[in-house]
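Written out below as structure tokens is the structure these notes cover.
Removed from the display is one protein chain of the complex; every other protein chain stays in position.
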Amino acid sequence: MAVNRWLATGNYFTSYRDEQRIFQTHLDRTIHVAFLLVLFAWPLVFDPGNKAMLVVDNILIAAIAVLGLNLLTGFAGLISIGHAAFVGVGAYTVASACRVLGDSHPLVTHAWPLMLLAAGGVGAAVGAFVGLPAMRLKHLYLAIATLSFQMIFQWVINFMGFFNQGQTIFVGRVRWFTGTVSRDGHYLFWYYVMLVVVILCGYAVRNLLRTRYGRCLVAVRDNDRAADAMGMHPGLTKVYAFALAGFFAGVAGALHAYVYRGAGFESFTLHHSITYLAMAIVGGLGTLVGSFLGPVAIMLLDLGVEDLSKVAGTVFAGAKNLATAFKPLAFGTVIVLFLMFEPRGIANWWRIARSYLKLWPFRY
Amino acid sequence: MSYFFQLVVSGVVVGSIYALSALGFVLIYKSSRVLNIAHGQLIASGAFITYALAVWVGLPIAVAFFLSMIALFFIAMSVERIFLRRLIGEPIISVIMVTIGLMSILDGLIYLTPFGTYNFSFPEFLPTTPIQAGGVSISWTQLVGVIITALLIGGFSWFFKKSTLGISMRAVSDDQMASMAIGISIPRVFGLAWAAAGFSAAAAGAIIGNITGLNFETLHAFGITVFPVVILGGLDSIFGAVVAGIIMGLIQQFASGYLDGHWGLSGTANLLPYIILLVILLFKPHGLFGIHEIERV
Partner (left out) sequence: MKKGQWVLVTMAVLTLAFAADVQAKTYKIASSLAITGPTSDAGAPYAKGMEDYAKYANDQKLLGADTVEMIIRDDQYKTDVTKRNFEEFLSQGISIYLNYSTGSTLALKRDFDEEKMPTLPASFDRTNLVDSTYIFLPITSYSGQCFGLAEYLIKNHKGGGVPKVAMFIHPSAFGRAPVEHLRKGIEAGLLKMEIVEVVEHGQDLDNTAMLQRLQSKGVQYVLCHTVQSPVATLLNDAQRLSLTSKEFGEAGKLTFMGAHYTGGNDLIGLAAAAAEGFFWTTSYKLTSEHKDLAEQQLAIAKKYGRDDKTANSHNYTNGMMVTQVAIEAMRRVKAKNKEITKQTLYEELLAMNGPGAFASFTTVGPVTYSKTDREGVDTLQLYVVKGGVFRSVGPPSLSESYKKLFTN
């Protein structure tokens, strides 16, 4: 029976190759491409202000970092409460280059793609190093080891003069083919750069799960003794997982340094680690879509609560204190509600919505 | 030489506070295998409730202290009931995240009160002249803190060794299936464990509040500094928590006494616990007294 490659709704695979396709139908792929085009085109049609672009930039940075974290915690099952430290490592790689070479050195301003990769590399190296305890520890103990790494990172940045003892190290404006990226176009430029990076990272992660290593990760997460018996090396797999997560986080950190034109201690604290973890969980642990939906949800929640506080502050005068307490309250409540009632995150809603649309108008 | 003894005394004082904070943490882990990341917030709540009862309601400090322990007993128990009951059996990441969410919720709730932003201090109820003996001095507040800690730890040890409830809690932490088989109610034990943790957190909070003044940032930071202590002692050993607390206090005082000021170092006392944490995790992950086997990968 001929398979309609555009609208097939069921499982008609006739070869292994078919089964491994990322896009099951041509329609899927078309919609995907159209969506990407929309992502590229929307800032040119609607003119968002600087603040909106900064928010979107933040979402994208968080998405890249959370992609790494999802790989680590979702696919490999290794809980990491120190992810912001990896992001910080990436940012401080760029900052160190600025400190040593000066913040308008061509390496920083012209060869910034190289800097992004270098930051990713350093992040991967540090990630592998932090992941070494993973060869001996499991679950909670590993989580606590990552927590201690976060605290040590904070202490080192705050103490060492090379890192300006935690004060902002400035990063200059970059150059593109059309000249120096000016203040007005700064956030827009980096939006496009990050969009490209996010798309590449997304494809990379999606493909990872089709490779031998990706399946290794999942096997080790599910039952590492069985994986060991099958000939995989669980310890090394875990270290590689940490290295990968460190790579993504490093790239995210470098982008953070470039967008904010500086790296400071306050952007990579324990609170940020917790936020990344929350984004991963609210988005959906262990899913690719979740890495994008999580940051969007948490960022919008943040902004929503801020606006609510603004309104509440004007309605109940003198209650500004009360209004601003809503932020942690809302954040905590959302996390707890998701974990209690929808532990598979927003990605689960997405999955249900997708399968519903796919079979529509049929029910099953 | 008296410098050394002064450091030892200070170390024991600080260490007993750590021990008290760690006690609650270990209690929760021992029975329900949950890492309570919101412990710092519980400690802070205990301190604030004691203050509110002592200053705003006007009760004598000892009564306020005792009442806040009771209050936190019930608060912690209801926290377990509302949030964690549903998550029995879920993967560990979910449980950790719930306590993280809980931490944020408690943060927000405390910010709604004036305690979240302003500093307060307990009224003086102890003589301010210190006790001096052989070149070593200790203040009344610190002495009372150590005594209360010792009493509480003694009380809990007795509770776990001799009372039926305590033994059933130990049974649950050992083997949940077997305990259910002989008729122990697991959810009830979990609730009690959290309640006991709240009880000790309130005591710790009131004592810390007396020593440093009531500042929310200082108080909730204890929730993070408790990690090195419990890992050093072993996550599921109460005795370990106490010993590790004292050891950590001593190490910090010695670091600050002998390392700081040389080679341009400063604040080593804040870094050392985490280095010790890493070292212990790498070489002896179940700590000094923990017995739960850690699987090697």
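Letters A and B mark the chains in the order given here, with residues in each chain numbered from 1 onward.
Here is the rule we go by: a contact is a pair of C-beta atoms (placed from the backbone, for glycine too) under 8 Å apart; a residue touches a chain by one contact, two chains touch by 3 or more.
Everything numeric in this text was worked out from a predicted model, so none of it was measured.
Checked against the hidden chain, the listed residues B:221, B:275 or B:288 yield one contact partner: B:221.
Across the entire complex, the residue among A:25, A:167 or A:180 in touch with the chain not shown is A:167.
Think of the hidden chain as still there; on chain A it touches residues 49-51, 54-55, 58, 158-159, 164-168, 170, 183, 260-262, 264-267, 271, 306, 309-310, 313, 318, 320-321, 324-325, 327.
By the touch rule set out above, chain B reaches the unshown chain at residues 3, 6-7, 10, 13-14, 17, 111, 116-121, 124, 128, 130, 137-139, 142, 208, 211-213, 215, 217-218, 221, 225, 253-254, 256-257, 260-261, 266-267, 269-270.
Here, only the chains that are shown with their structure count from here on.
Inter-chain spacing, taken between the CA centroids of chain A and chain B, is 34 Å. Note for the complex: chain B touches chain A at residues 35, 83, 86-87, 90, 92-94, 96-98, 100-109, 111-112, 114, 116-117, 224, 227-228, 231, 235, 267, 270-271, 274-275, 277-278, 281-282, 285, 294-297. Residues 73, 77, 79, 81, 133-141, 143-145, 147-149, 151-152, 155, 159, 224, 234-235, 238, 270, 274, 277-278, 281, 285, 321-322, 324-336, 339-340, 343 of chain A are the ones that touch chain B when the two sit in their complex.
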